[in-house]
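Just dropping this structure here.
Here the complex is missing a single protein chain, while all its other protein chains stay put.
Entry: subunit A
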Amino acid sequence: MPFNQKPQKFNANINTVEIGYGDKAIKLGGECTFPFYTFDAPLENAPKVGVEISDMGLSEIPGIQKFYEGASTMAEIAKKAEAMEGADFVCLRLEGGDPNGADKSVDELVAVVKEVAEAVTGPLVVEGCKNVEKDSELLPKVAEVLQGKNALVLSAREENYKAVGAAAGLAYNQKVGAESAVDINLAKQLNVVMTQLGVKAQDIVMNVGSAAVGYGFEYVVSTMDRIKGAALSQNDNMLQMPIITTVADESWSVKEAMASEEDMPEWGPLEDRGISMEVQTAAAVLASGSDAVILKHPQSVAAISKMIKELM
C-alpha cells in the first residue's frame, strides 16, 4: 500500500512577535506546527539566534576573547556581536546590577544600554540582573531609554510583572518577556495576569526557563512540549506566545563548562566542553519548541544557525 502523508493541521498559530525596527526587524513565532515539522506545513519564521554580551565585559574563554579582539568599549563589543556569523539579534545582559555581585547603579547600567542601543542597528534584547527588586527598578528605566527601538525586555516575573509589564509593555511600547522557571502552570498564569494588566498578548514573549542538558533537562522538554501542544491543539491563546530561551548563562555555568583542564585532564579542553554544552542545549530547546535561543560563543552561534537553516 502506498504511503499517504496526512499533514497534522492545527487551526491555531503561535503569535508572531516582531522585534527591532526597519529592515533588520525580526519575527519570532508564527508557526502552526510542532518544531521543525516542515512536512506538515512550512515554517512561518525560522527560529532566531541571539548573541549575548554583558555589561561586565568579555568572558575569558580564549575563542571569545579572540573574536572580540580590539573591541574595548561596550559599543565596539556590541557591533562585533551583531556582525557575528549566524547572529539575528544582540542580547545585552545587565548582570552587573546584581546587589549580590557588582551592584552597579541603575544609572550606570542605563548608560550601558544607551551606548549599546546607539551602536547596533539590528534588534536588541536586554536582560536584567535577575534580582527581582533591582530588576523592578532597572527594567522600567531600560524600557524608557529604548523608546522607539521596539526592543525585547527580559523579563517580567511573578513578583514584578506589574512594574516591568506596565513600563515595558504599556508605557514604552516594547516587547516584554514573561519568565517562569520550568513551571508550566505559572507560565500560563503570568500570561493571563500580564494581559489582564493590559499588555497585548502579541507583545509577550515567554521565557519558560531552561537548564543545561543533563541538569533536569527532561522537565524543560516536557514543559515546552506541553505548552506547544496546548497552544496548537487546544487553541489556548494564553500559551500562544513564542518562546525565547537564554541558553548561554545556563550552559556555561555548569561544572562541565567551568572545571579547568588541570583539574579534569580526562575531560579535555574547557572551551570545547562549554561549546558542546551550549550547542547541545540550544539544539534540544529548539527541537522542543523554542522560537529563539541566546548563545555566546561564536562557534555555537555558527553551528546552531547552520542547523536551523538545514532543518528549514
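Note that a contact is a pair of C-beta atoms (placed from the backbone, for glycine too) under 8 Å apart; a residue touches a chain by one contact, two chains touch by 3 or more; residues count from 1.
The rule we apply is simple: contacts and distances are computed from a predicted model.
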For this session: Leaving aside the chains on screen, match the unshown one to its UniProt name from "Dihydropteroate synthase", "Iron uptake system component EfeO", "ABC transporter permease" or "Deferrochelatase".
Result: "Dihydropteroate synthase"
For this session: Would you indicate which residue among A:Ala111, A:Ala230, A:Ala287 or A:Leu311 is in contact with the undisplayed chain?
Result: A:Ala230
Exercise. Touching the left-out chain: which of A:Val193, A:Val221 or A:Met258?
Worked result: A:Val193
For this session: Give the residue, chosen from A:Ile184, A:Val213 or A:Val247, that touches the chain omitted from the document.
Result: A:Ile184
Exercise. Touching the missing chain, which residues of subunit A?
Worked result: 184-186, 188-189, 191-193, 196, 226, 230, 234, 236, 238-239
